[in-house]
Every structure is written in structure tokens, then in C-alpha cells.
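Yeah, one chain of the complex is gone here, protein chain that is, but the others are all in their spots.
Showing chain A:
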Amino acid sequence: MNSNILEVNKLKTTFFSRKTPFNAVDEISFHVAKGETLGIVGESGCGKSVTSLSIMGLVKPPGKVSGDEIKYNGINLLELSKREMRKLRGNEISMIFQEPMTSLNPVYNVGDQIGESLKVHKNLKGKERKEKVVDLLKQVGIPRAEEIYYNYPHQLSGGMRQRIMIAIAMACDPKLIIADEPTTALDVTIQAQILELMKELQAKKGMSMILITHDLGVVSEVCDRLVVMYAGKIVETGAVKDVLSSPSHPYTKGLLASLPKKGHKEKRLNYIPGQVPAPINWGKGCRFSDRCPYVMSKCHTDIPLLTKVKDGQESACWLTVEEGRRAPNDTIEATS
């Protein structure tokens, strides 16, 4: 019996919008086990959102998903017809988006929007549907659920709207939820509420979750495992506590070192020099090579593959591949 609900093998998403097509996501492989929360982190443009859209089958032309397979419960999603995919989407796999104001429909009341997927997938009607929706609203912690049912998105606060989004995603009891930056637009105290709610619901229903974020703090609090992406590639993966406490890839190290730390007195922050390269400048070698302090000649010519560092933790760096070691422990020096 396979314990993974989702297995992604060599997923590649190409956009043909420029003269030279580029791969926003370039042959990445990962899996999500049943009941676990996988965090995907990375900076803007690293391909984390494209990954989630590819799984959902929502990449629009000029984008095109290729790759070996995206296996959900043994079914290869890449081979499904549009119709079959529609049956899964919102029913078995659902998504929570970042900006609840733009992803909710302003001209329907929230009750109808939550009920829509119940209508489509579960064929619930009338009173029965309304009862289920009110019940969902209560589950996501919305007070006066019967009243809020008839409210429109603009009448609700950001936190409430995100709760509605969660209710929509939860409506059909999906087995996998993909949350794309679900708390980025929210204030810290509201973010704490929403994360708490998501953890609670996940534990209660035994769902699996993919949480996409740029906030390592959120990952550290919510996720079990973690995938770090850089320029369309996975550079490191492993259990959250392993990766965050002893990162192996120089990029993960640099990212962690750049965070301002509580109670630290240092005047200067560490940082990674330079910036994320544009897809046209990705070159042949390791895409982090021009910002990496441990760069070797091999890094410019060949791409390193994910290699085991310890049980469950893998890193795509020539230091690991060739010499079986992590990047040295002195964090990236602050240079000006």
C-alpha cells in the first residue's frame, strides 16, 4: 500500500511566451505523504506557484505542463481528460489562494460560493445544502453563520474572507489541500488565527496539505517536511526541523542567515549577494552558482542532482554530491 497521496516525478512546466521558451519549473520531483503538511518555500519567481498550478491542471497557454507524472492516489493527473480533472478539482484536491478579495466573486454572497462545489460535486440541493454550508461556516470559526451566509465578500474583513476561502476549499472534504501563501495578505494576529485554524482542521479531517510560502517562520510552525526551491529547481528537501536547524545547501543557509533574529545584537544582517537570475540567464550549471560563496568550477558547467545528506534530507549541491558534505558551517559572511 502506497502511503503517498501525491507523487510528482520530473515535473516540467514550460512557458512559450518568449523567443526562447523557458521552464518555470524544471524537472522537480517530490511527494506528499497521507496526513502530512509539505511546505514549499522560495523567493518570488522560483516557480513555487507554478508548481501548484501544474498539479491542479490550471496552467494556461502559453504555459505547458510536461514531465513524467503527477500521481494522485495512483492516478496520473497528466493523463486525465479535462472532464475527469474537473471531477477531482475542488472535490478531492482543492486550493486556497493568497488574496481572498480577488479570488472570491464579488457579486455572489458567500453562502452561494461555498455551496457551489457542493452542488457540482455532491449534488446537494436546497435546505440540505444550506445546512451543510452553515455547518462549514461554523467549522471555520465564523460567528453568526446564518447571517454571514447572505453577506458579500466586501462586507467581511480580510481574516473572515480567508476563512470563507478555507470553507470553500473544505466543502467536499478534499484529501489534499494546496494553500498558496494563505496568510501573506493578513496581519500577524490574524495570521496566527488562520494558521491555528488550518492546523486544527487538518488534524481533525486527516487531510494532506501543501503550503506554499516565502515565510520560513510559517513553515517552521506548520509543516512537517519542506522543499526549498530556487530558480525553478529544488535545492534542498527534508524534515522541517532538520532543514531549518542544520541546512545543507548554501542557499538555504544564506536564506536563514538573512533573517533578522530575535534578541541578537549584531548591527549588520547577513545577506546573499546579488539577486535571483532571470530565466534567460539560468545557464547550464547550478543556478545559485553566481551568488554562492563556495562555488567551484564544476558548478558553472553541470547541474547537481538532489543527493542524500542524511535520512530524509537531500541537497542539490556539488559539495554534497562530490564530497558528501554540507556547506561549511560558517554562515555566509556579511560583505559590503
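To be clear about the criterion, a contact is a pair of C-beta atoms (placed from the backbone, for glycine too) under 8 Å apart; a residue touches a chain by one contact, two chains touch by 3 or more; residues count from 1.
Quick note on the criterion: contacts and distances are computed from a predicted model.
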Name under which UniProt lists the unshown chain, selected from "Linoleoyl-CoA desaturase", "Tetratricopeptide repeat protein", "Oligopeptide/dipeptide ABC transporter ATP-binding protein" or "Ion-translocating oxidoreductase complex subunit C": "Oligopeptide/dipeptide ABC transporter ATP-binding protein"
Residue in contact with the excluded chain [from A:11, A:55, A:95 or A:244]: A:244
Contacting the left-out chain in the complete assembly, out of A:9, A:29 or A:220: A:220
Candidates A:190, A:239 or A:303 - the one touching the absent chain: A:190
Sole residue of A:256, A:303 or A:321 that reaches the chain not shown, by the stated touch rule: A:256
Touch residues of chain A, complete complex, unshown partner: 43-44, 157-160, 187-193, 195-196, 214-221, 244-245, 254-256, 258-264, 267-273, 275-276, 334, 336
